[in-house]
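Of the protein chains in this complex, one is absent; all others appear in place.
First chain written, first letter: the chains are A, B and C, and each begins at residue 1.
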Amino acid sequence: MPVRLWRAPLDTQKVKPPKAEIHILKDQCKGCGFCIHFCPKKVLEESEEINARGVHPPKIVDESKCILCSFCTSVCPDFAIFVVEKQCKEGCQT
Amino acid sequence: MSKKGLILEGSHFMNGDIACAEGAIAAGCRFFAGYPITPATEIAEHLAQRMPEIGGIYVQMEDEIASIAAVIGASYAGVKAMTATSGPGFSLMQENIGLAVMTEAPCVIVDVMRGGPSTGQPTLPGQQDVMQAKWGSHGDYEIIALAPSSVQEMFDLTIEAFNLSETYRVPAILLADEVVGHMWEKVVIPSIEKIKIMNRKKANVPPKAYAPFMPDDDLVPPMACFGEGYSFHATGLTHDEHGYPQTSSSEAQQKLVKRLCDKIRKNADKIIRVEEVMLDDADVVVVAYGIVARAALSAVRKARENGIKAGLLRPITLWPFPESYVAKIAKQAKAIVVPEMNCGQLVREVERAAKETPVAFLSKLGEEPHTPMEILEAIRRNC
Amino acid sequence: METEIVHPLAKYLREAMMPHIWCSGCGNGIILNCFVQAIDELKMDLNKLVVVSGIGCIGRAAGYVNTNSFHTTHGRPIAFATGVKLANPELEVVIISGDGDLFAIGGNHFIHAARRNIGIKVICANNFNYGMTGGQQGPTTPIEALTTTTPYGNIEHPFNLVHLAAASGATYVARWTTLHVRKLTQSIKKLLQKEGFGFIEVVSPCPEIFGRYNKMRTGLEMMEWFRKASMVENFSDPAKAEITPERIVVGEFVDIAKVSYEKLLHEKIAEINEKKMAMVS
Partner (left out) sequence: MAERKELKNPGEIRIGVYVCHCGLNIAGSVDCEEVAKYAATLPHVVLAKDNRYTCSDQGQEMIKKDIKEHKLNRVVVASCSPRLHEPTFRKTCEDAGLNKYLFEMANIREQCSWVHLHDRRAATEKAKDLVKMAVAKAALLQPAEEIEVPIIQEALVIGGGVAGIQAALDLADTGYNVYLVEKEPSIGGMMARIDKTFPTMDCSICILAPKMSDVGHHPNIELLSNSEVVDVKGYIGNFNVKVLKKPRYVKSECTACGECSKVCPVIAPNEFDAGLAIRHAIYTPFAQAVPSTYIIDMSRCLNKDGVIVCDKCIKACERQAIDFEMKPETIELKVGTIIVAIGADVFDPSALPNYGYGKYSNVITSLEFERLINAGGPSGGHLIRPSDMQIPQRVAFIQCVGSRSDRNGRLYCSNVCCMNTIKDSLLIKEHWPETEIYVFYVDIRAYGKGFEDLYKRAKKEGVIFIRGLPAEIIEDRKTHNLWLIGENTLQKELYKINVDMVILSVGLEPRKDSEIIQRLLTLSRTQDGFFMEAHPKLRPVDAATGGIFFAGCAEAPKDIKDSVTQASAAAARAGILMAKGKVTVEAITPISYAERCKACGLCTKVCPYNAITLNKELKRIEIIEAACGGCGTCAAECPFDALTQNHFTDEQILAQIDAVTEFDAEKKIVAFCCNWCAYAGADFAGVSRMQYPPNVRIIRTMCSGRVAPKFIERAFARGAAAVLVAGCHPGDCHYINANYQTKRRVERFWEKMEKNGLNKERLQLLWVTAAEGERFASKIQEMQAIVEKVSREEIENAKKVFEKALGGS
């Protein structure tokens, strides 16, 4: 039954998605850009800096947007990025 | 089943190919991969029957390339392995013989020589693969090749080939010929206890410390096999002690290739076997191997009856070549006669070792081996 | 500080061999990634695992996995692996190699291993050309594609690898692209648990060589091609799964049960020995 959904659900605060901790092994990166391009939440972008291999490794734009799907980890040909769940005391508020 | 009963202890009447197969079993070979080819097919046929009986593997591959590759795989899986073929198949195997050399995979290749080149004369004997056995694969390496001249030796030298291959982690080639392969003779198979069996050196350090290509003093590295708890890498590329590719390091190349040659050269004395008949006072020495050596022996005897001081030197080990033995007899003998079923292959090695001593070559192609009379004639001409 | 942190899959790789030799945007690294992910999820006994590869870019994969590994001559990994598996059926033997190695020079071994149903597992990186030698035409090069040896466009028909594998008798046949990392990983897990001969084709980007000649200069462009063209159709007819610029059918094509060659062989051996025992007593 179609209803117009215009307001933010009242219990939005109740759900606390796990917070991500993204690790980029800069010097292992060969700069293919897969992690940046295929991130469903556009958490990454190309950085200015040039790494040991002369490419621009990715940098984190907004870690809080990461939903830990870890696609970047799996699609990286160079084992240069991975994500772990942030271990923190009272619920990692950002 | 008990070690007894594995092998057919006692006296038998069998042909060379079968004797070879039984020798492999006696040596502990439990894997055979091959492809049908005259005149080596009986080895495969016999092992197809025998291997299952003793819990071994017989597999017929799609070609000889696959056969030798499978043999190397089996060897790395820790099983003594063999393949058998003749000229055309032997040619197909060359690249992977190189791989076996490079990865130091113990294995035995039987080449029952026939007439070549190409398809040549499948049902007639030849000794035309002698040089190929040494130089057939690209690149520099040393290898071991044995030449049986009787059905008994087909049995004995197959065991010997395995022992040497296992000891030095190098492919060993049994260079038989069509006659020895198809000839029926009495073979005496001793009890298993009386047979000397050599096995490869096992890795003797904890896995972490293990480097698969780090040699001992004898230049041979102990060998770990897949599934034995040692995680290691082996490659046909030039590699370091860890087996890691070193494709651009000249040092690694020198170190590796030199060692691969030296481990045979420096152990040549331990490897080489010859048969010496009436050499002490010989003026004319016949150097013959394989089936030809049998005619040569009776020729030498007949010569002695006729008052000619003839002798026979029979290299059992063709590779490494028994240089020193030839050199020794060359000093005392006036002439050396070398009969071969080819256009002159081992004779080149003899000439090299004989220095000034004249060497007469007696070639025979495309029919039965030399007769004693033909060799006797040659002896007469050269005394 | 980040570099101190260890990648969760690092333990499966030979540190000394890293970084791998593969170009930026090459899919081989993704295949390796998915493979080690799969063995991690399966908690496989690495001591029982043997990885074999042939010659070509992906041929280096064997050396990168921290397990028993062997890098054979060009085209022969399947034949070598056959020897390993028969000599010690306890071992899980996996071949990671390329389309040229497995289907041109090694094609004969492939079809016979599949026919024999020997229990080895083949993962083929299909990059449509010979990358390591600079991009020559190969058995999977698409019609009209440009390579250094088809400068006027390829006129040979490429193999449809999944159809070839299915027709040759493989018990498991799947195709994925390097974009389908999850599916590929799950598929590899399934492959490793199958009895008999199994095969996975992984369509993989080669931007530096194949891409350069065919207007897809970056890995991203090639991956986007995969995204647009690929459609998941499980258990569809492999004969109808030729790869075209417009359409890459991915998914599982074959998943059947068939007793493996080694099992039959060892059953025979046992049978024969029982008979002998009976005769002795």
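Definition applied: a contact is a pair of C-beta atoms (placed from the backbone, for glycine too) under 8 Å apart; a residue touches a chain by one contact, two chains touch by 3 or more.
Remember, it's a predicted structure, so these values are computed and weren't measured experimentally.
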Chains still shown that are in contact with the chain withheld from the display: A, C
Contact residue for the chain not shown (choose from C:V232, C:I256 or C:M277): C:V232
Subunit A residues touching the omitted chain (full complex): 1-12, 14-15, 17, 38, 40, 67-69, 71
Subunit C residues touching the omitted chain (full complex): 179-183, 186, 227-228, 230-234, 250-251
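Everything below uses one rule, namely that only the chains that are shown with their structure count from here on.
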Whole-Å separation of chain centres (CA-atom averages), subunit A against subunit C: 30
Centroid spacing, where centroids are CA-atom means, of subunit B and subunit C in whole angstrom: 37
Interface residues, subunit B side, partner subunit C - complex: 1, 30-31, 33, 52-53, 55, 57, 59, 61-63, 65-67, 69-79, 81, 95-96, 98-99, 103, 226-237, 242, 244-245
Interface residues, subunit C side, partner subunit A - complex: 2-3, 5, 7-10, 13, 18-20, 22-30, 32-34, 37, 178-179, 181-182, 185, 218-220, 223
Residues on subunit A engaged by subunit C in the complex (per definition of touch): 23-28, 30-34, 37-38, 53, 55, 71, 73-79, 82, 84
